[in-house]
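For this depiction, one protein chain was excluded, whereas all remaining protein chains were kept in their positions.
Chain naming follows the written order as A, B, C, D and E, and within any one chain the residues start at number 1.
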Amino acid sequence: MKLITFGEVMLRLSPPGVDRFTQTDSLTMHFGGTEANVAVSLAQFGMQAAHVTRFPDHALGRSAAGYLRKYGVDTQHIQYGDGRLGLYFLETGAGSRASQIIYDRVDSAFARIGANSIDWETVLSGASWFHWTGITPALSQGAADCLLAGIQTANRLGIPVSADIVYRSNLWQYGKTPQEIMPALTQGCTLVLGSKNLFSDLYGVVGSTFQESGRALMKRFPNVRYITDTKRRSISASHNQLAAKLFDGETVYKSRTHDIKSITDRIGTGDAYMAGLIYGLLTFNDLQRTVEFGAAASALKHTIPGDANLATISEVETLANGDSSGKLKR
Amino acid sequence: MKLITFGEVMLRLSPPGVDRFTQTDSLTMHFGGTEANVAVSLAQFGMQAAHVTRFPDHALGRSAAGYLRKYGVDTQHIQYGDGRLGLYFLETGAGSRASQIIYDRVDSAFARIGANSIDWETVLSGASWFHWTGITPALSQGAADCLLAGIQTANRLGIPVSADIVYRSNLWQYGKTPQEIMPALTQGCTLVLGSKNLFSDLYGVVGSTFQESGRALMKRFPNVRYITDTKRRSISASHNQLAAKLFDGETVYKSRTHDIKSITDRIGTGDAYMAGLIYGLLTFNDLQRTVEFGAAASALKHTIPGDANLATISEVETLANGDSSGKLKR
Amino acid sequence: MKLITFGEVMLRLSPPGVDRFTQTDSLTMHFGGTEANVAVSLAQFGMQAAHVTRFPDHALGRSAAGYLRKYGVDTQHIQYGDGRLGLYFLETGAGSRASQIIYDRVDSAFARIGANSIDWETVLSGASWFHWTGITPALSQGAADCLLAGIQTANRLGIPVSADIVYRSNLWQYGKTPQEIMPALTQGCTLVLGSKNLFSDLYGVVGSTFQESGRALMKRFPNVRYITDTKRRSISASHNQLAAKLFDGETVYKSRTHDIKSITDRIGTGDAYMAGLIYGLLTFNDLQRTVEFGAAASALKHTIPGDANLATISEVETLANGDSSGKLKR
Amino acid sequence: MKLITFGEVMLRLSPPGVDRFTQTDSLTMHFGGTEANVAVSLAQFGMQAAHVTRFPDHALGRSAAGYLRKYGVDTQHIQYGDGRLGLYFLETGAGSRASQIIYDRVDSAFARIGANSIDWETVLSGASWFHWTGITPALSQGAADCLLAGIQTANRLGIPVSADIVYRSNLWQYGKTPQEIMPALTQGCTLVLGSKNLFSDLYGVVGSTFQESGRALMKRFPNVRYITDTKRRSISASHNQLAAKLFDGETVYKSRTHDIKSITDRIGTGDAYMAGLIYGLLTFNDLQRTVEFGAAASALKHTIPGDANLATISEVETLANGDSSGKLKR
Amino acid sequence: MKLITFGEVMLRLSPPGVDRFTQTDSLTMHFGGTEANVAVSLAQFGMQAAHVTRFPDHALGRSAAGYLRKYGVDTQHIQYGDGRLGLYFLETGAGSRASQIIYDRVDSAFARIGANSIDWETVLSGASWFHWTGITPALSQGAADCLLAGIQTANRLGIPVSADIVYRSNLWQYGKTPQEIMPALTQGCTLVLGSKNLFSDLYGVVGSTFQESGRALMKRFPNVRYITDTKRRSISASHNQLAAKLFDGETVYKSRTHDIKSITDRIGTGDAYMAGLIYGLLTFNDLQRTVEFGAAASALKHTIPGDANLATISEVETLANGDSSGKLKR
Partner (left out) sequence: MKLITFGEVMLRLSPPGVDRFTQTDSLTMHFGGTEANVAVSLAQFGMQAAHVTRFPDHALGRSAAGYLRKYGVDTQHIQYGDGRLGLYFLETGAGSRASQIIYDRVDSAFARIGANSIDWETVLSGASWFHWTGITPALSQGAADCLLAGIQTANRLGIPVSADIVYRSNLWQYGKTPQEIMPALTQGCTLVLGSKNLFSDLYGVVGSTFQESGRALMKRFPNVRYITDTKRRSISASHNQLAAKLFDGETVYKSRTHDIKSITDRIGTGDAYMAGLIYGLLTFNDLQRTVEFGAAASALKHTIPGDANLATISEVETLANGDSSGKLKR
């Protein structure tokens, strides 16, 4: 089975430990992007995964691709050209002090991708899944167009498509609104991650509960077979509670609630969930087990430095099965 | 508005993380001093702040001044001369293991300051506040005399004066007791941070409650308009609870209690409180809001490496308003 | 008073912080071995301690000995020769993510020790205690034989002998089972650390409670005067609860339960307990105080990086007396 | 005496030691900009120095200003607003492997400065010198216009102006060529750093020697009193030879040639020269001594990590006087 | 064009900078193996490269493969199983202090490879070159047999084969001598790296000069078309001189001599030469240019941390063309 993801990968730079930006004189490097994080996580689960993006043609762009390869992601479809490497600076908080991100991704090499840059037929040939998020169409018209071409190709080839439709309103700088762009993209989706507020905001689809709202979304977009969301309670920057639910049009499957008291890295926890969910859908044939696997994957990601979930299947299953004891493995 | 602080600044040296002194082969540098910490914190809040001290005239003394400037504190009144740079070594504990400090500050350049070393008229000209602590007069007769001249000048210029009167008995090595020295200094204060035990011990002022003791102190020192104190419950080196109260002669204003579960750095949390309080008194005209702001500032400091509180106004206000969720800020 | 310990010392290599093996490009070095950890801890308590082992005759073997000397352990009886330095790689977990160990100790210089390599008469002359564990006889026939010679010499010289009989089944690769080897070694012991399951498994000694099982063990091995064990509840990799009990054939002495919420390093916590217990037995003449001291030593070890407990007597006593407040010591 | 400099300050990010970009997972931070480097160096020499620039209004922009203050540069005229913090990535070479820079400075907060953003009358009031370089007008029309206003104000106030006219052709992206922009800026200069090739290229001023070319430049721009240049022979990335010359219209003063065999950091060595030269012109009244001081400052900079020369006057004078022995100072 | 390499990859652990083994408490990780180093270098030159080896099936074995993928080497033919990850500890010297290696590679997963473990037909299908070294057959009979199978398959498929025949006598521990094993392996080679002493020692082939000895070797092994060697003069651990020669049976092509004064990392410099040579033979059709390219690649490797040459084609060509100036590239 092979997963294809599409989106920007940024260099993340963060002060060591919980130092503030103003205190540090070195920055730790990680690479990450919401879609690539899904690919990396699935590669750790043993799936084939390829990420499609566009990097600047210099040593740092090459390093970003090297990061993906190191973690088992196929980089043969990555393009190189002009533009910057997108960056973000992350200051990690603790307790009542929030983590902070300074984005510096404007005019990246990825944002300069063209509508026809990618030969989607080739890329998607033999794939079992295609995943995208609401960040990509926010970055440029070219990125939105290229994504649409990918989704349509996947549909044509009968490949399931998933989307995390969370968009960030301040990213949309190229003259279009998410409301103009997102519906056509969502049209081709099999699985959608989002809340009822998002459904209402983006598509004008309303419902008084997750279930109702989900049913309405499925009506609007008949390809959609699964709707999912996570619920996070942030007690402090170091302590969160997390649960997930998955709706197949009939039943809402709910995961246990994970009480996460020693947060190491909050970034990419949603992507870890999505990767777990896709893994479950592709291999378990059991939606309850699938949502538990996704939620456990997300919970584990909170303990792992960097953007991507490096947990193994057996680690995720241990937690999904309710063992959070963290007992030393010799 | 401009704050003036006066006191020793030391180089702090600590093993990385929670390593013990005997384990480490490198030491992380910070600079700090209880009064300068107040200046640094207020500079982060956007106030003008100048610190007055005396450093050895070598690269490390210059570095200490550079640290203050970096964080926005005016160093033009700092003097340079003979003597050492005061040091302290800090081993950070965790859980039931206490943090430990080895002081190495004897005979510092600051302790060699003279009674007339500082031209207080110039330094205090245009100032809105003057702050000192009980550490300074403990260090030498010269420091005590120089401080007294500063307080008297502030009084003459009508500048409010605050003091954290916590003294450390083992510091007083030059032949005077705190009981001989502190009353004349406290005489000139507007705001005093201390407990009823301290008031009794230092001034023979007694009262069965904080309120009564405070009233008695105000009677003894008619300049004093505010009395304040914090109450800390130490559950472990990593988990403290903290609340503050402020008394204006009539009402005791009490802050919420902060449950601080992920302590990064316990040093300077009292100074962070004092800075928050001064900020509130100078800008809020609301004593309840002031004591909440001070307590929240102190709580946040526990999450910030180093001696000084680098939190911003908006971070403090978020917590003062009861939001301790630490949600990621993008 | 002088303690002698015997066993392998390994180089431990771990990624910084909670990084995964696949993320790191540097490894932090510690040295450790279950028996040597006991020696190091007792040396911190001011006792004389000597460790007997065999290292490869190269710079890393010499470094391992240097580590022991640094912490006050006498290394004059250590032998140097062919074979590798045993290694283990430790990935430190957090929260629900377990720590992981990859052992790489096969064919170490220690495993090549011979039955007669050590002149036990000289080594044990003047000693007050001899300590061994079930790891040593698992490594090779030579190690088992050499250990047996040591125990028999200690018995002949009237020196008390303690053993942590936890063996690891996957270590026994030289053709013998623990059931064949352990009884003769246990024969010479005064103090045994183990559970009733272990007693049953290793010696066929059964009992429905710790007390009954202990009585049966004492019957089987008449030299044994004390039986002890710890009970750990692993809530997460960062949060454990720990208590200990000590049985003298008549009474079971139980320590308080320590709630350990900020685990820094889980390795060597059993060895820290054993060291505390030996210290108590040799100096307190009070079994309740002894078991409390041992349990507090173990609890403190969880906050100390590395394999060995570097806590001082006064730190252990503070916690043994119930003060877990971790208040800053100036 | 007070120096004013104007230009962009970037965050520099470099792998530790001589690691390649593709090898590192952390980046060391420095801040630098060719004009600010001059200000920092002169502040180390004890001069007053203020830098004028524009930073993004976030923690990293504030950190950049903090860096300048730490090293004694006045930051009161710095503006904060929209746009990015300019970055550059530096890989440090060794031997025959060249150092490499990846610039990432497009659309910085500084490039968005407006023609009238700076109140030059206030900024330059009381100044003894104004310094700019050919990088600034390359960045945007606004930067070029704002600089011109500064030069004209300096001229009106009778303040000497210096320029390093090295421009980088690939920077000029806003539709103007250096040939269109530089002459009007050079018009106001007292001191110009450049080669005869540059004079010919930028101004069409030709001469067969440095002297002749310099005389022609002075004819074209009558304000110019001094022309200077350095000559570098790059034997390897670790070994350079450097000499400087200064022409006052009559005599060419030449420095000794420095043989620099242990290059630590090649960046900012030209700025270090310029700072030394300005210092000499303002204080020595001896052009030979001035050019020696400048060349020695530049040579020393090669041994100092970061963009700016942190050498002291006495260190520079020791080397300017021919003592390159590097003898330990106790 | 695609290169296949076969051999062990070890984890290299070294103290930071030039610290001695006994001084350090952390170790920097690199991965390397003489054959894999060739693959990594050729991947940097843009060639396809796949490495064949066998790793332990644990996180560190997976990390070793991740390292190869990161640098563009195909890892699909790598096998995972029992055995250790081979290690070596490297202390980097300076000046007159030599670097030191402690090998710890006995009984590695690679040494346990079987004669028939690799499906060479598949692996070599479509390959343009196969490379091996004298280290591999030294490790175990299985490794030697498996290698022979590879060479024979390459011969059958008409793929050129190169060998660096340097063997290390102390590695041969499985009962065979290099003289028994190497001739059959050399039989299949197109290109041999070795000295006349080696030819005499291994094959009894003698000649009074490199040329004569080379001719004799070609007579003995008619497949061999090229013989090559490097000549190093070690002035100190920090300063070497290096030249190479290549013999095609008629002419000896000699490279310039590189004077390498700032050695960063001496390891893998021979592999860098071999990679350069293979690249040249495959692409240049010019033996003089080829030997210059190889020698320059080797010289550059001395400036690059780690085992493999990460230089680009353009960097190597600059140096091969005689430009060793190391001028900053912006």
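List of remarks:
The criterion applied here is as follows: a contact is a pair of C-beta atoms (placed from the backbone, for glycine too) under 8 Å apart; a residue touches a chain by one contact, two chains touch by 3 or more.
All values derive from a computational prediction rather than experimental measurement.
Among D:I78, D:I159, D:I260 or D:V291, the one in contact with the hidden chain is D:I260. Among C:K70, C:R168 or C:R233, only C:K70 touches the chain that is left out of the view. Where chain E meets the omitted chain, the residues involved are 17-20, 22-23, 93-101, 103, 168, 234-239, 266.
Residues 13, 20-22, 24-30, 58-60, 62-63, 66, 84-85, 87, 89, 91, 100, 102, 104, 106-107 of chain B touch the missing chain (whole complex, contact as defined above). Mapped onto chain D, the interface with the missing chain covers residues 17, 70-71, 258, 260-264, 299-300, 302-306, 310-311, 315, 318-319, 324-330.
Simple rule for what comes next: only the chains that are shown with their structure count from here on.
Residues touching across the chain A and chain B pair largely diverge in numbering: under half of the numbers involved belong to both copies. Once the centre of each chain is set as its mean CA position, chain D and chain E turn out to be 45 Å apart. For chain B, the set of residues touching two or more other chains reads 17, 71.
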